[in-house]
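Structure in structure tokens, see below.
Note that this complex is displayed minus one protein chain, with the remaining chains in position.
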Amino acid sequence: MGDISCSNGINGYSSSNGNGHAQRKSCWYEEEIEENLRWCFALNSILHTGATQYQDIQLLDTKPFGKALVIDGKLQSAEIDEFIYHESLVHPALLHHVNPKSIFIMGGGEGSTARELLRHRTVEKVVMCDIDQEVVDFCKSYLVVNREAFRDPRLDLVINDARAELERREELYDVIIGDLADPIEGGPCYQLYTKSFYEFTIKPRLNEGGIFVTQAGPAGVFSHTEVFSCIYNTLRQVFKCKFTDKRKFL
Amino acid sequence: MGDISCSNGINGYSSSNGNGHAQRKSCWYEEEIEENLRWCFALNSILHTGATQYQDIQLLDTKPFGKALVIDGKLQSAEIDEFIYHESLVHPALLHHVNPKSIFIMGGGEGSTARELLRHRTVEKVVMCDIDQEVVDFCKSYLVVNREAFRDPRLDLVINDARAELERREELYDVIIGDLADPIEGGPCYQLYTKSFYEFTIKPRLNEGGIFVTQAGPAGVFSHTEVFSCIYNTLRQVFKCKFTDKRKFL
Amino acid sequence: MGDISCSNGINGYSSSNGNGHAQRKSCWYEEEIEENLRWCFALNSILHTGATQYQDIQLLDTKPFGKALVIDGKLQSAEIDEFIYHESLVHPALLHHVNPKSIFIMGGGEGSTARELLRHRTVEKVVMCDIDQEVVDFCKSYLVVNREAFRDPRLDLVINDARAELERREELYDVIIGDLADPIEGGPCYQLYTKSFYEFTIKPRLNEGGIFVTQAGPAGVFSHTEVFSCIYNTLRQVFKCKFTDKRKFL
Partner (left out) sequence: MGDISCSNGINGYSSSNGNGHAQRKSCWYEEEIEENLRWCFALNSILHTGATQYQDIQLLDTKPFGKALVIDGKLQSAEIDEFIYHESLVHPALLHHVNPKSIFIMGGGEGSTARELLRHRTVEKVVMCDIDQEVVDFCKSYLVVNREAFRDPRLDLVINDARAELERREELYDVIIGDLADPIEGGPCYQLYTKSFYEFTIKPRLNEGGIFVTQAGPAGVFSHTEVFSCIYNTLRQVFKCKFTDKRKFL
């Protein structure tokens, strides 16, 4: 190393900026959970970034969670654990029903709720009504795990506002499922969580013994106040007797 | 909003998790400049991630700097300002030389040094010798701004170790340019910054009046101690009289 | 504004670097939950940073969680929600016991487990045995909410290894509580989660009808594999019949 001359008396080049930390430099997705709290996960790649008519959408390939769908900057669903949400949304209702044949999904454009529903052999027809054509197309091409569901002949995919679609249709359903974004004031799904919607749109479209189930946001010790408790209280007023009424909700 | 019931006395759903902060959630590249210091820039997309035989390589589409080339986790070059480095490397030497016709680039696989060289009408031949075929191929396809340079008939692109190539060749050059990574002990470029390399490989390959110029790392008030001062002192011993010797360096 | 001259034709100074984003700049605590996942919370201040004989310790005043205790770079406990952990650790065992009078806490230096225990009027004596004098002193001075517990005459605070202390003592306890760090191989608490420890140290120190309860790490759908399932399976082998054995665990 005497072959390189350093005025500072050190013979040779410093390696302090060398490769030692190379593995720590990386691409990250960062989400603000709330103002003073955020979480970050490492990225393999950004598969898609775009804006549809209704929302901003990203599909990320993340290191800790696999493929992840981000809508309006908020993680919606990730490959590694989306089954927890979708199985919990679908199976209790379908197992509780004596003979679920016809199902209506409000939202669900990702395809995972349909996938879980179509595992039930009793199911003859699933109407999946999502407002956003582009999200649906996008999930169809990227989410391999739902590809079969999207091709299932029992699936009737409709692009429309779920409320308008339910009001337009005359047929009844054994199970209606709300697989929607949280009810944010001014957001696209707000109207799908109201008392009048439950009373005058959902209820009349349920068969005798029909079941209504909806996602209702996080239900943690603190987070339940965000939307869960409101949705629970709203439901309670419409579906008075949970288990004795011919129409119940889970 | 009386249409939604909240047990907490608030009528309607909280909007605290709404879209207010949506624009702040994003994908970031994060680089550790040193152990306790890092910088982050927002990403549009990750154009490429991969490993060649010699190095890890990423091409990122960044919001503040445009396309950015990251080698071994360290930002090498960005669309928005690479011209500053490449113009400074090339033009002083070429303008200082009376009639620069033949040039040898050590490294330079990105293509930008060649691009600047080929702007000089006197230049008849540019040998660009980079060790990493994949990086060169990769830059050829992605870096639109250098596409014309890569196609220029005056460019002779060689994939080899620059030292071996210079030793193998018998022809002399008017200008030899080192467009290399910093000399990190154990790194691929270390041998291209030594006194013996300058003395026994570079010097003999320069024409009368020939100029040698090399990148030498950051030269800031503090950062010059990393590699700049070492390189400067090494050069000073080989090219004794900067401006009176027939061979000089800038 | 004609009073300021800009060569770029804009009259006056740019405000792009102004105060618009000032509120976004801040101090953050960042923790790697796992290699590719981290979370960050905003800081009001760093109340204390130091190293004891056994561990690194920080007390942070955080914006989202209030005061937070960080041991060896891992968030242990935060003002806003520590009650969830400590109430769950203490109250089921104490309510399940017919007449809990004497309690032994392994660890618990923070003071919160003692605080919850001392709310039970039947409790006559709480031995709290933590290995780290400095952590205890530190929590005594900073954690206002536990101040009363630390002063309670029923509390017998001992600085020692919990295993050694239990083996040294001859008295029996109605409830023994493990309020410890996770069992990491080579870590200080590993020996306090083994079958032989449960069999030969814990069991002999429980009164007839005595209850042993231990923290057992996170029990999530994925995270239970870290330590929870191991601890559960170890306990099951020692305390064979959960509810019929005279000694049970919760």
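Going by the order they are written in, the chains are A, B and C; count residues from 1 in each one.
As a working rule, a residue touches a chain if its C-beta (ideal position, glycine included) is under 8 Å from a C-beta of that chain, and two chains touch if they have at least 3 such contacts.
Fair warning: this is a prediction, and the values are worked out from it, not measured in the lab.
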item: Among the chains presented, those that the missing one touches; value: B, C
item: Full-complex contact with the absent chain, from C:5, C:53 or C:99; value: C:5
item: Selected residue (touches chain absent from view) among C:122, C:141, C:160 or C:196; value: C:196
item: Full-complex contact with the absent chain, from C:43, C:78 or C:93; value: C:43
item: Touching the absent chain when the full complex is considered, from B:37, B:95 or B:144; value: B:37
item: Those residues of chain C which, in the complete complex, touch the missing chain; value: 1, 3-8, 10, 12-19, 21-32, 34-35, 43-46, 49, 56, 58, 60, 70, 72-74, 182-187, 190, 193-196, 225-227, 229-230, 232-234, 236-237
item: Residues of chain B (touch criterion as defined above) contacting the omitted chain; value: 34-42, 62-64, 81, 84, 221-222
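Here, only the chains that are shown with their structure count from here on.
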item: Highest C-beta pair count, chain pair; value: A-B
item: Intercentroid distance (Cα basis), chain C paired with chain B, Å; value: 49
item: Interchain centroid distance [CA atoms averaged], chain A/chain C, Å; value: 33
item: Of all residues in chain A, the ones touching two or more other chains; value: 34-35
